[in-house]
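As you look at this complex, bear in mind that one protein chain is not there, while each of the others sits in place.
By written order: A and B. Residues from 1 in each chain.
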Amino acid sequence: MTYRLEMNDMTKKYGDFLANDGVSIKLKKGEVLAIVGENGAGKTTLMRMLYGLEQPTSGEIFLNGKSVHFTGPEDGIEHGIGMVHQHFMLFPDFTVAENIVIGREPKSYGFFNRKAASEAVQKLVEQYRISVNPARKAGDCSVGEQQRIEILKVLYQGADIIILDEPTAVLTPAEVDELLNTVRFLASQGKSIILITHKLREVMKVADQITVLRNGRVTGQVKKAETTADELAQLMVGRELQELSERDQLEGAPLLEVKEITIGINSSKPVLDNVSLMVNRGEILGIAGVSGNGQSELIQAISGLKKVDAGSILLDSKDVTGTTVAFRRNAGISHIPEDRYLWGAAKEGSIVDNGLMGYYKQKKFNRNSVLLKNAFRSKVSGWISRFEIKAASMDDQAGNLSGGNLQKLIVARELGFETDFLIAAEPTRGVDIGAMEYIHEALLAKRNNGDGILLVSSELSEIMALSDRIAVMYEGKIAGLLDRKDATEEKLSVLMAGGKENEASKNTAAIV
Amino acid sequence: MKLQRILQQSFKSLAQPLLAVLIGILTGALAISFIGESVWDTYKVMWNGAFGSFYFVTATLARATPIIFIGVGLALAFRAGVFNLGAEGQMVLGAVAAALAALFIPGPGIVKILSALAAGILAGGLWALLAAWMEARFKIQLLISTLLLNYVAVLFAGYLVAQPFQDKTGSAALAQTSMLGQAAWLPKLFPGMSLHFGFIMAIICAIILYFILRFTSAGYEVRMLGHNPFFAEYGGINKTKVLFVSMFFSGGIAGLAGTAEVLGSQYRYVEGALTVPGYAWTGLMAALLANSNPLGTAVAAILLAALQTGAMGMERNTEVPLEIASVIQGVLILFISAKFTFNWWNLRKKAGAANGSV
Partner (left out) sequence: MDLFDYSLFISAIRMVSPILLAALGGALCARVGIFNVGLEGLILAGAFSAIVGNHYSGSVFVAVLSGAAGAVLVSLLFGIVTIKFKANAIVAGIAVNFLVLGLTTFLLRALFDVKGAYYDKNMEGLPKWDIPLIEHIPVIGKLISGHSPLVYIAFLAAILLYVYLYRTVAGFRLLAVGKNLSASKSMGLKVTAIQYGAVLMSGVLCGLAGAQLSLGQVTMFTEGMTAGRGFIALVAMMLGQSHPIGILGSSMLFGLMDALSVRLQGFSVPTQFTAMLPYLITIIAMFFLKDKGSDSQLSGQQSTR
């Protein structure tokens, strides 16, 4: 039998960098292939070549045994390949139906037949048991619904091969389960699915075949039935993960107190709803939750980027509610932001300029408003060597750094303030394993030093590895607070989905 | 390795302006030969008109004066990340305020001059601040509001000098204020030449702004706001304050452009004297040409002024019309704004990578 899709010996070079090196995959009808690997392993590049968004440096693609050559996404669509992007490609102002049919609109004499579009979408909804309301505006839909729109979009285009790029990152556990069911159902209807992810639990649930990538190379091609999650992890990372350092037992005084803060008090669904929490010295408080449940607002409220409508924030027993960002930074809050390109850096600025943020008014670096750049350059070069930041020169644009190196620069900058309190939001998002271990180690060292850290992460594994206590956020509220020793993935998952803590223990009891 | 990098980078940043200038000159040559004149001779006449003698050089610098002010003011706004299109209105209001201050504030010459300067900066600055306030408070795009406010300002200034403050002494009812007393005039730099003290002020202004942007914490705040407003806010920079201050001085410097023309050259506010020569747009082009570097902006302003004075000289001595300067300027800016070096550079990189893999 011929394979529906074969990619042979795919290689992609960016300058001297090998993003893909001789990668081959095969996919049959009705099969789910998972491509797993760490960030930067080359998963996305491989899929972009398949979809026609990138041209391979060398290698061949066969569809149903025939060699094909794609120059743009329309070629991919033409040949029945559909991609559900990690960042949704939607038009918020258009209706769900319009979003789905765009590019292949039902028409008569050039006029857009919107009724036929709605009907076609309704038919798909029934055929594939994916629920959306075709008449709704896409912008009003929940994240889960938006993803279903994306899937319907590729189905409408008649895709036989559906690529799902990190589809579960933004979903609640319940939505994840629903998605995985959909994936299995689609496969049973004869569709072939490629699932790109780094979450092994999901892979073990739905995949038939698994291909593991590391540093652009295939390190393993296995059947699900013949492998375990542990083996996959080993293949992904290529070595034993480093054990984190010991955590010292510390009994710290309260450092940061958040008391009953609310944002959006007049709306029926406040983004932050009466949130209280406390971070002690010598403690990492982890905030778990599906992204979009108020974590960003919590961070912004604490750092001073957003005003709270009610409640107060105390740092070291001093009320800092309503003060500016600069005031709080001086008072002792440093902050690794959740999105390094949006908040954390000026891509067009030099590395020195990026490092200078927050320091430029300090006496050491500023005499009568004139910047003492030389003093600062030596500080930055210290960071570069200590954190092993790979940069061509300190005067190079920060945007030229790789994601991991830029993140290390930001972490170095924020740790360099040596404040008592640190907000670490998604500190390792999109960085490679080496940088991740490095950053985790640095955070733990800060904790052992007696400082307090608020860790916000959508990666449960990161939360569980680092936190002393874990709070779960759901719909702007703290849904539960667990001690390190009590926290299990199951309990946290239930809380993340809006369940109650005792339900969690009941469920786990049932499982046990 | 390092030298190569520096060379590459300076080549990268210079290649585009040079290419644009070349295309501009070629277009001009094409136009000249279309009329049937000798390209070489015409350009020579043009050069002489701009730099041919000491007199012409000073005339060029005099014309450059308001353009430098405008360009430098805009460079500040651009650095702060906002597209101030309102230099014309800011300049005109500055000019009319300065003229009125110099006319009506009593006192010796120096008092009149200083209060005129203050009035000019204040009028231009506050007008710009209005747009900044609308942006910060109501999210009305500054780019659009400044464009709209230009017309309001120019028409309002026109009303002032056509109605309440019109010079009634002359026989013809021109839209202009009365002549300022001689004590309030800015001194000429050379007797008999049009170049006045305003030029020195413009150059000092450019140097100060260069220094502030490059070496001070205030300049750092402006640059970071321009690079990424979210990053600036996250780092503790007061976004609104920096925006307001930048826009105030951006408009204030544009106001100075008008003030210097009134005090140093026209000695009164004449309707159209500042708008018809298109100082504001030329200043905008100077800032764009120099990528918002204040010193570069001053140089670009002088070059653009030279293009215009040269074209005037050309019109006096040949059959080629003055407007060739506008054509060359338009082409110049069109090709400066295009990002083809970037593309071309990438292509080379890609080609290099492809070769490497063979």
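As a working rule, a residue touches a chain if its C-beta (ideal position, glycine included) is under 8 Å from a C-beta of that chain, and two chains touch if they have at least 3 such contacts.
The structure displayed is predicted, hence computed values, not measured ones.
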Contact list for the unshown chain, restricted to visible chains: A, B
Among A:74, A:140, A:418 or A:441, which residue is in contact with the omitted chain in the full complex? A:74
Using the document's definition of touch, tell me which of B:47, B:159, B:197 or B:215 contacts the absent chain. B:159
Touch as defined at the start, partner being the missing chain; which of A:38, A:54 or A:98 qualifies? A:98
Footprint of the hidden chain on chain A, which residues? 72-74, 77-78, 83, 85, 89-94, 98, 102-103, 105, 107, 110-112, 153, 348
Name, in rising order, the residues on chain B that touch the hidden chain in the full complex. 31, 34-35, 78, 81-83, 85, 134, 138-145, 147-149, 151-152, 155-156, 158-159, 162-163, 226, 228-229, 278, 281, 284-285, 288, 291-292, 321, 323-340, 342-343
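Just so it is clear, only the chains that are shown with their structure count from here on.
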Interface residues, chain B side, partner chain A - complex: 2, 5, 215-218, 220-221, 223-224, 227-228, 230-238, 349, 352-354, 356-357
Which chain A residues qualify as touching chain B in the complex? 11, 13-16, 57-58, 303, 305, 324-326, 329, 335, 337, 342-349, 353, 356-358, 360-361, 366, 369-371, 373, 392-393
